[in-house]
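Missing here: one protein chain of the complex. Every other protein chain is in place.
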Amino acid sequence: MRVEIRFAGFGGQGIIKSGIMTAMAACIYSGKHAVQTQSYGPESRGGACKSEVVISDDEIDFPKVTEPDVLVVMSQHAYNEYAENVKKGGIIILDPDMIPNEKKLEKVKVFRVPATKMAEELGRRIVANVVMLGAFTAITKIVDKKALKEAIKANVPKGTEKLNSAAFERGYEYGGKIAES
Amino acid sequence: MTETEAFEHPFAKYLRAAMMPHIWCSGCGNGIILNAFVHALDEMQMDLNKLVVVSGIGCIGRAAGYTNVDSFHTTHGRPIAFATGVKLAKPELEVVVISGDGDLFAIGGNHFIHAARRNIGIKVICANNFNYGMTGGQVGPTTPLEALTTTTPYGNIEHPFNLVHLAAASGATYVARWTTLHVRMLAISIKKLLQREGFSFIEVVSPCPEIFGRRNKMRTGLEMMEWFRKASVIENFSDPAKAEITPERIVVGEFVDVEKPTYEKLLHDKMAQILKESED
Partner (left out) sequence: MAKEKTVLTGVHFMSGDIACAEGAIAAGCRFFAGYPITPATEIAEHIAARMPKIGGVYVQMEDEIASIAAVIGASYAGLKAMTATSGPGFSLMQENIGLAAMTEAPCVIVDVMRGGPSTGQPTLPGQQDVMQAKWGSHGDYEIIALAPSSVQEMFDLTIEAFNLAETYRVPTMVMADEVVAHMWEKLVIPPAEEIKIVNRKRPNTPPEQYLPFMPEDDLVPPMACFGEGYRFHATGLTHDEHGYPQTQSSEAQTKLVQRLCDKIRKNADKIVRFEETMVEDAEILVVAYGIVARAALSAVRKARENGIKAGLLRLVTLWPFPEKHIAKAAEGAKAIIVPEMNCGQMVREVERTAKETSVFHLSKLGEEPPTPMEIFEALRRHSK
């Protein structure tokens, strides 16, 4: 089974890293095949960027995402660009505070996670992507929670492990709740 | 075998006989520069197995091949960049670049200022003959204002580089200028150049009567040397900014002689520091 996930937002939100951590969790800590690719503009901060992950039980030939099963999106610009491209029956996880204008979409499930606000409550806006990853894990169950936590630990700067772990748990809890309802 | 045949020039071991005769015109200063260089090597009893001579393209570029040591004749403008690779790969080697004003300061100017800035421990000797001799005498980065060349047939309107000022400003730790008339001073200066640790530079103002001189009222080597004799003044450690070469005045001498840690040393120290920290 091949699953395609697209993370999108703007530069500086940790979008690229979210993809890397998800793919790493699936590959190194869950024994599946996984690959992450990316696309970004010339800006270091603020430009549109996306990070794509393919996870499969079999060897992955084409590593790029063509029609994602899941879109995790954190900016209006990225939402406008990619919302309609999600596979029928797919999932969109978005940050409603970053995306004030939603389109009317059919045949996709939309989950709203105020990740940026939650990250601010934790003291650091920068961990919004990790809150989002927590929610993504709880909602989609594509990647094992323990594996993702390992991958986050391996990728975040030393000294920020606790904060990132808290951010992940916050998102995971929130995601679990909205997935049930 | 007659006695004359048995005679070997005392400097024969420094030169590649198989490369002779050289390509230089009569009256050219390149032979004097090579002679001074070899004198310096001889006086220092330099280990020829640990010396690398690198040159670029131009008449003087052939000097690398004429010297009987490890030598490399690079592409136009690139001897300093090549020499940087040699020096950093094997810091124990003495790496000397011998090249011309066009090679080192027009097409290769960027490499010169950056090697000087980094203080790579290479030694650069520039034969400044005021023009591109090998291609028939075109204007170059050191051609004096109003000089006639094949591409400035109405007189040069480009301001020339003052090479010693450029070298000093870029961070060279030893900077000197001599003309080919100052052979003893030049040889002594080359010895100093070879003894210094950091990026060192000597400009040798050199006659090019066949190509440059004949268009500028100095048809023979002798006439050009006469200019050097009349115009040159020795002013050691004077301000290099004021050492512009004009028809009336060529300031020669040593301009800079300072110590500063070389790139190789800083690299070595940095490595030691990193390894020590990783052990602690």
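So that you can tell them apart, the chains are marked A and B in the order they are listed, and the count of residues begins at 1 in each.
Basically, a contact is a pair of C-beta atoms (placed from the backbone, for glycine too) under 8 Å apart; a residue touches a chain by one contact, two chains touch by 3 or more.
These numbers were taken from a predicted model, which means no experiment stands behind them.
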{"item": "Of B:90, B:159, B:229 or B:242, the one touching the omitted chain in the full complex", "value": "B:90"}
{"item": "Residue, one of B:31, B:65 or B:261, that touches the chain absent here", "value": "B:65"}
{"item": "Residues of chain B (touch criterion as defined above) contacting the omitted chain", "value": "16, 18-19, 48-50, 52, 54, 62, 64-65, 68-75, 77-78, 81-90, 92-93, 110-111, 114, 267, 270-272, 274-276, 278-279"}
{"item": "Touching residues on chain A - with respect to the absent chain", "value": "19-20, 23-24, 27-28, 33-42, 61-64, 66"}
